[in-house]
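The next block holds one structure in the form of C-alpha cells; read it before the comments.
The complex appears here minus one protein chain, its other protein chains still in place.
Here is subunit A:
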Amino acid sequence: MFKLNFKIALRNLWKNKTASLINISGLAIGLASCLLLLLYVSYEWNFNKQLKDEANVYQIMINFDGPAGSISGTGPRTPNTVGPALQQSYTSVKAMSRIDDGDSRLIANGRNSFKKRGRFADAGILKIFDYHFISGDQKTALDAPNNVVLTESTAKLLFGTADVLNRSVRFEDKVNLKITGVIKDLPDNTSLQLDYLMPWTLFEGMYEWTKRPAWTNYSWTTLVTLSPDADPDLLNNSIKGIIKKHVSDATSSPMLFPFSKLHLYGEFTEGKSTGGGIEQLRLFMGLAIGILLIACINFMNMATAKSEKRAKEVGIKKTIGATRGSLISQFLMESLVLTLCSAVMSIVLVEVFLPLFNNLLGIKMNIVYANPYLWISLIGIVLFTGVVAGSYPAFYLSSFNPLQVLRKRTPSRGILSVSLRQVLVVVQFSFAVILIIATTVIYKQIQYLKNKPAGYQMNELVELAQDGQLEGKFELLKERLMQSGAIEGICQLSGSMAMYNSNFWGMEWPGSNETERHMVFSQMATTYDFVKTTGLKLVEGRDFSRQFPSDSAAVMLSVSAVKQMNLVNPVGKIVKYQGDNCTVVGVFEDFVWNAPSQKQDPMVVAFRKQQGGYITMRLNSANPASANLAVIERIVKDINPAYPVEFKFVDALYAEKLKSQKILGLLSNVFGGLAIFISCLGLFGLAAYSAEQRTKEIGVRKVLGASVASLMQLLSLNFLKMVVLSIIIAIPVATYVMDNWLKKFDFHTTVSWLMIAMAAAGTITIALLTVSYQAYKAAKANPVDALKYE
C-alpha cells in the first residue's frame, strides 16, 4: 500500500509540474531562510560558550553608585586589584585572570613585523579558556614573564609554519619573547579575540603604571572560574564592599556576571541585566518561524486547493475499503515526502548562499555536518513542517463522504474550507506587509542616523596609532608631514575620533555643587590643531594655540557641557579638571562620539602633551588619497622604522557604529523580500487553481459575451480583497511595533504615512500582477476548450 500511495504521490507531482515546483521550491526557500536565520541565531547563542567550565565562568562587572543608593551604571572593566583580591580571600574562586584590551601591537620575527592583536593576561586564563594547544604546555605556557603563546595563523604569518615552539619573537621592538605554545585559532564567536597571548607579569614589567594597585582605575577585563558548588549570589553580596574598603570615597562595587551571558544580556539598569542582543535574536527567531509558517501555509493552501481534484480518489478508495486512518497516513506521507525534497533542496540553497550571507554580515559561520544537533533540529523541522503542512489536507480530505464526492465531482465547497484558506492567505500577507513596513522603517532609521551630521568633517580624516618613536618625535613628524603637502592638518589625540573611549567625573567649576561633581563627562586629550584637523565647529573662543603658552593648562568644552554646567560666558572661566586648574579657551558644537542614535555626554577636550595614542590627520584634498598616503607612509616609516604603517579611515570606523542596525536592516530586507516572494508564489498557485476550477464557468461566460477584462476582474477580485484585508490588519500592528522600536533611539525618524502607503501599494501591485497573469491566461483561453473540459 505504501508503494502504491507513493506512486500516486509521485504521479500527482509529475502531473501538476508547475504546482509541484511552486510547492517544493516555496517550501525549500522558506526552509532555507529559516535554517540560515537559525544558524545565525545559534552562532550568536553560542557566543563565548567554548569554555571548559562555561557555567562557572564569571566576568567581574562594576556597578557605579548613583544618587540615593541607586546604581547609575554597570561597566565591564575592573581595577587591576579586584581579581587578585577575590582569589586571595575566597577559596571558591578557582581561577582568575585579568585581561587587557588587546590592542594591535608590534610583533616581529627578524624583518617580518606585523601589528597584531596581542593580549596580556594572568596565567589563570589558560585554566578558564579551553585553548587547544597544538604545541607547548597549557599548564606552564604563561609562567615566565618573557613567554608568549601564538595562534596558529600568527605563527604561520611570522614563520611560515606552526612548528615554532621555543623560537623567539620581538615584541614592540623592545623585548624578545620565547614562544611557549601555539594554539588553534579562536572561533569567530568569542569576544576575547587575540592573535597572541602574553603573561600579565610582562605587562607589569613593561608598563610600570599597570603594576601599581589602582582601585578606581577601571581598565581591565577580569574573569574568574568559581567552583561548581559556589553560590554566586552569596559571593556577590560578600564582595560588594571590597573597593570601598580600600578607597573610602569610592563609588563603585564589583559584581559577578555569567561570562557567556554577557554577549546577549549585556544591558544593565540598577545593576540588573535587562536584555541586550537577545532581543534582536528573538526577533530573528520570530522571523525564522514566521517565514517557515508562510511557506507551510502555501503548502496547505495548495494541498487543499488540489483536494477538489483528489476528492475522487478519496471517494473511490473509501468505497473500495480504505479506512480514514489509511488516508490520513497517505496524505501525511505525501506531505512528508514533499518536505523531504524541500529539505534536501534547502540544504543545497543554504550551502550556496552561506558564503554570501557570511559576507553580508561579516562573520564566519559554517554548517558542521558532524553536529548531531543539526540533524536533530533538521529532522525536527522537516517532521514539524511536514505534519503541520500536511495535517489540514490530510484530515480535511480524508473526511470527505465518498457518496458526495462521487456523485458531484467537487466536494461540498464548505464555508469552512474556503474561509480557512482565505484566513491563511490573509495571515500570510499580513505578515509579509508587516515585514515590508518594518524593513522600510529600519532602512529609513539607518539612513537617518547615517545622514545625521557627525559634527566634524570625517571625509579625508585618517588615523594612525602613535607607536614607538612617533610618541617622542611627534613634532618632527608633524613638521615633515606638513612640509610634504600630503596633509592639511595633524593632531595628537588620546583616543580615536570615531570611538567613544574615555570618561571621568569629579569636575569642579564656578558654582558647581556636590551632586554636579558626580556628573559624567567624556574626555579626550590633545595638543595643537585639534579643531583645525578634525573640522569641529567652534561656537565660542578658539583652538589651542602656541601663541598662548598658558594653553598648557587649558580645556575646551562641548556645547552640552556648557549647558549642563550652567556656565554663562564660559570662555576664560577656570575649571578644575583631573585636579588641575584649567582655563576654558573654547566651546565646540557636540560631535557624535558614541552611538549616533544616542545623546552625547558633555565633553571636555584637554590640552595634555603626555596623553597621546592616536595621530589624526586631514589629507590634502588637492591630491589623490593614495598619493597622500604613500607620502605619509614613507615619512612615518622613516621616523618609526620598526612598525608597519596602518592607516584607518575615520569614516569607515564611524560606519562600524551602525553595524547592529545594519545587520538588522539587512536581514529584514533579505528575509522580508523572501517572505513576500514565498507569499506571492502561494498566491500564484492558488490563482492558478481557482482559474482552473472555474474553467467551465469562464467558458460559459465567454460564450455569453463576457470580455477579457470583466473575466479578469472576476478572477482577481477575490484575491485582491484578501490582500487589502491583510494590509488593513498589518498597518496598525506594524506601526505599533516599529514605533516602539524607534523609541529605543534618542534620535529617530518616524513611521510616515507615505511609507505605509507605498508599502500597501507595492504589495497590491505585486499581488495583482501575480494573480492577473493567471486570470489573463484563463480569460484568454478558447471557450470551446473550457467547455470540452467536461
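Simple rule for what comes next: a residue touches a chain if its C-beta (ideal position, glycine included) is under 8 Å from a C-beta of that chain, and two chains touch if they have at least 3 such contacts; residues count from 1.
Throughout what follows, contacts and distances are computed from a predicted model.
Chain not shown in the complex: UniProt lists it as "Putative ABC transport system ATP-binding protein", one of "Phosphonopyruvate decarboxylase", "Putative ABC transport system ATP-binding protein", "Imidazolonepropionase" or "Cysteine-rich domain protein".
Set against the missing chain, the residues A:15, A:364 or A:659 yield one that touches it, A:15.
Only one of the listed residues, A:323, A:552, A:566 or A:752, touches the absent chain: A:323. The missing chain, though absent from the display, is touched by one residue of A:315, A:570 or A:665; that residue is A:315.
Checked against the hidden chain, the listed residues A:21, A:55, A:403 or A:757 yield one contact partner: A:403. One chain is missing from the display, and on subunit A it is touched by residues 1, 4, 7-8, 11-12, 15, 312-313, 315-323, 326, 402-403, 406.
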